[in-house]
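Here the complex is missing a single protein chain, while all its other protein chains stay put.
As written, the chains take the letters A and B, and residue 1 is the first residue of each chain.
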Amino acid sequence: MKFLNFFIILILTLNLNISKAKADVYSIENKITKNIRCLICQGQSIYDSDSEFAISLKLVVQNKIKQGFTEKQIYDFLSNKYGEWILYDPSFNKNTYFLWLLPLLIFLIGGAIIINKLKIKK
Amino acid sequence: MNIKILPTILILFFCLIFLIFYKGLKNSNIYTPQSYLEIDVPVFVLKSFKKEDEINSKDIFKHDQFYLLNIWASWCVPCRAEHEFLMMLNNNKKIKIIGLNYKDKFDNAKNFIEEMGNPYFINLIDKNGTAAIDWGAYGVPESFLIYQNKVIKKYLGPLNDKSYFEIEEIIK
Partner (left out) sequence: MASLIGYYSLITGLLCSFLIIFFSLNNFNRSDILNKKIVYFTFLQFFLVVVSFFGLILSFVFSDFTNSTVFNHSHTTKPLFYKISGTWGNHEGSLLLWLLVLTLFIFLFLLESKRQPIKYRLLTLLFQQIIIVGFFVFIIKTSNPFSYIFPAPKEGLGLNPILQDPALAIHPPILYLGYVGSSIIFSSALAATTLNYVSKEWAKHVKQWVLVSWIFLTLGILLGSIWAYYELGWGGFWFWDPVENVSLMPWLALTTLLHCILVLEKRLILTSWAIILSIATFTLSMSGTFLVRSGILNSVHTFANDPERGLFILIFLFSLIFLSIFIFLFFHKNENKSKNSFFWFSKETAILINNWFMMYFLSVILIGTIYPIFLEVLSSEKISVGPPFYNKLILPFLIPFLLAMAIGPKLNWIKSDLKNKANLFLFLIISLLLSIFIIRNLSINFLVNTILVTSALYLFFLTLRDFLIMKIKNLSQNLSHFGFSLLILSILFNNIFSSEIITNLKIGESFQSKQFTINFKSVDQKNERNFKAIIGKFEIENNDGTVEVLKPELRIYNQPNIVTSEADIKTNLIRDIFITMNLVQNQEYFNIRYQIKPFMIWIWFSVLIISFGGLISIFKRKHEH
């Protein structure tokens, strides 16, 4: 039980210290920049990249947020300019029906197979 | 019956996947955005080289005139290579070349133009690279051919013989 106590205390102290810091720094900006793919170093988000393009694009995102653009509007703005490819979070449209639904379909089929197995007993 | 359907489906399924991968092998894995043409010229307000006051895009682009907006920087090596084509284009009175100086130091940019010649009708300053993003650009150099306030052609990378003649052909 000692370890348990230790762990709980650990969590609680952390909770008090860090949670407030988080609330201050946490911003929509990070969320958006993490979701935008860099065209220069193509495996990274612009949040992670330090290429010239990524630095400028981060500024653009900051400005747009200041101008009161919503997250969705910023995504639309960028995908108009650079294509859907620039977004890491593919929107749900005719191109991506299968992407989003196929895993869920597989999940359902798997469930059906298991239920079927259980029924044999009865 | 059952025994025969399953293998057929399985084999067809994997053949299909094979074909798709096979075709996919031939595609490039580097993404270049499609050129969205016939889009309106973005609206901007930027400082230029000559005057301290800011220039509005509405004052630059006239309706019945060809323009080439060229994104460049003194630190960009390919820009040196394409500069001669810009100088040649500048001889043609039907087109005006507008520079968008990208993330540059003013003195370096000035030296560059003094050394290599100035093809630009106006040189706009994009200190932090945000204006280039309004144009949908992501590198230097990039050039946009504009007519009737619309982008009619986009060139990624330095201009060369081929693109030079193409532009000459279009504006004839």
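What we mean here is this: contacts are C-beta pairs under 8 Å (C-beta built on N, C-alpha and C of every residue); 3 or more make two chains touch, one makes a residue touch a chain.
None of the values given here were measured: they were computed from a predicted structure.
J.: In the full complex, which residues of chain B touch the absent chain?
T.: Chain B touches the chain not shown through residues 3, 6-7, 10-11, 14, 18, 20-27, 29-31, 75, 103-105, 108.
J.: Going by the touch rule given at the top, which residues of chain A touch the chain that is not shown?
T.: These residues of chain A touch the chain that is not shown: 1, 3-4, 8, 10-11, 13-15, 17-26, 30, 34-35, 37, 41-45, 47-48, 50, 52, 55, 83-90, 95-96, 98-100, 102-104, 106-107, 110-111, 114, 117-118, 120-121.
Rule of thumb we're sticking to: only the chains that are shown with their structure count from here on.
J.: What whole-Å value do you get for the distance between chain A and chain B if each is reduced to the mean of its CA atoms?
T.: The computed centroid separation for chain A versus chain B comes out at 30 Å.
J.: Touching residues of chain A toward chain B in the complex: what are they?
T.: Listed in rising order, the residues of chain A that touch chain B are 39-40, 42, 52-53, 55-57, 59-60, 63, 80-83, 85-86.
J.: Under the definition above, what is the set of chain B residues touching chain A in their complex?
T.: On the chain B side, the touching residues are 30-31, 33-34, 36, 103, 128-130, 132-134, 136, 138-139.
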